[in-house]
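Every protein chain but one is kept in place in this view of the complex.
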């Protein structure tokens, strides 16, 4: 659980093993360190026969159907309700898990940007009349009640902010799992636009650099065409507090 | 409820009314058409005195604290738990509601892209070995169980896909509320990067055009530098099914 | 010339051929159908010895140094000035060409968006006071004179718009070459954020669909949480002309 596998590796391995009479299956899961308590789900790839043979194992491992409110209007009962699903042939379990994580990247980044804007509302770039110092921890807690953004990720944000509203123990250096990268590759192979998932991945890349070379190239061009001398972070801070109208160029 | 107000209008109106001795308050809410059943939350802006005077009303309107599992480790009890919050001075209620909706845009787009990639896995651009025909409705239902992406929006997707797995009754023409636009404006005023929220807004703009003028400009340039004749959708379809390696230029 | 090769294929092929005593070289070029007249450049990968042996060929093919104004302050004279460059080991020629094309995607999309906004300035969503009907062909021609955006791509836009200012002969169905996709893959392998290049690729993907499945997912969610009925393009058009304030939700 938690181990990360690229679905194309599953396909390759399954072919090698099939030749030796071994049926390979791939099972992705999501639930994290809370899985034992909250449940988790199993995304399974492999041939039908192997799935059937192992189904009792999956049914035993899966969290069962009683922890989640039933979907309104849903009459059929399938294994999805019990927390496991035979997604398709070999590789499809990890493929579905991979896309799950891609979505997760996007959800996380959406929350992250929203809280960044809420926090920024107190900044000195904002005109005084529209400047708010907001209590992020209470807002996170409030939104857990009936709002459209209510979700497990929001629950987690509320836990974290309750302890430490400005998350001061984190620096903001954000790792990425291979699954975000692979999701983008899959989107590109299918000619599907995945703006948000990709932007989420890039935000993580950026978080791990002090500065990018791209930024130096921008500064160099600005110096050339406009004679703009590059400011420092310190100078920027000194120049703040004059409303949003004061750009130099 | 549901009426949309720009927070800067609140600030302007409040000033006009203050001069006449009227204390203006702004209250945003989220919960949608399900609010009566699932609860909803109130985001309130205005001066402290007015809030205190009206608090009994908010407390009565608000859904109360018993519908959501308490946040792990949270000891303090505030009005957030009851479903209402005095966010700050006039305008802050609608400001917080606006950012809520901005986040909502991003969450929706993340799910939308993920399901698009899942669906695209059966496409003829994908090499045969990695091609999967996935049951999107069952996957949505499965992910409701313990996964990191479990959320109310996913619950809604599951309801919709349960009835109509490929959402064939929708064309994909997506309106946008003013609040997504305003969130982007707020981000820009604060110099905060809001890639994902903005990309979500643009995806909606794009959904409402047959083609953009930008795309014609691209075609015109390609024609000029490469002699590329613009293909039609029909020709593209005819050319598919050859794996992902066959680009012309 | 113009044939597109993935640099990793060069590396693979070179290994196979090296075993047979054949030295493989890869040469990318850019210049398009205007190359004969305007010149073009050669980006060359392979071992040093092979490059030296073939250099007379490259020097003969290359357009020479007299067609471009010398770079201010540059004293050294290298083969770059003559229009060819030994970039590095096998694959590096096509790698550099690939990145060239990735940049090209971004440049094209920047122009495309800018002209889309210029055109949109006459739209009925814009308040009357700020509505302009601009002559795009003349603006393109004007910007060729000393402006920061002056470039060959702008020259091409000016040629096209001069004949047909609204590019009415194009529908806006935009193909993509493999090199945009590969550039994004390279960026991801290096953990480099490539927002603009990737967004340019996705804009092309999107241009080739009537609607995406992602958009249907968005419509389905909006229907569920807000009871928003999906509007049609026709209804949208009928509702226009009321300034930008009139969003429904």
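Note that the chains take the letters A, B and C in the order they are written out, and that residue 1 is the start of every chain.
We adopt the following convention: a contact is a pair of C-beta atoms (placed from the backbone, for glycine too) under 8 Å apart; a residue touches a chain by one contact, two chains touch by 3 or more.
Please read all numbers here as calculations on a predicted model, not as lab measurements.
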Full-assembly contacts of the left-out chain, visible side only, are chains A, B, C
Among C:17, C:53, C:148 or C:166, which one touches the chain that has been omitted from the display?
C:148
Identify the residues of chain B touching the omitted chain, counting contacts across the whole complex.
148, 176, 181, 184-185, 188, 191-195, 198-199, 201-203, 205-206, 208, 212, 214, 225
What residues on chain C make contact with the chain left out of this view?
7-8, 11, 30-32, 34-35, 38-41, 43, 62-63, 67-69, 71-74, 78, 80-81, 83-85, 87-89, 91-92, 95-96, 99-107, 109-111, 113-114, 116-118, 120-121, 123, 125-126, 129-130, 132-135, 138-139, 141-155, 158-159, 162-163, 183, 186-187, 189-197, 199-200, 202-203, 244
In the full complex, which bits of chain A touch the chain not displayed? Write them out.
2, 4, 32-34, 108-109, 111-113, 115-116, 119-120, 152-153, 156-157, 159-161, 166-167, 170-178, 195, 199, 203-204, 206-208, 210-228, 230-233, 236, 245, 247-249
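The criterion applied here is as follows: only the chains that are shown with their structure count from here on.
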If you average the CA atoms of chain A and of chain B, how many Å lie between those two points?
15
Considering chain A alone, which of its residues make contact with at least two other chains?
148, 191-195, 199, 202-203
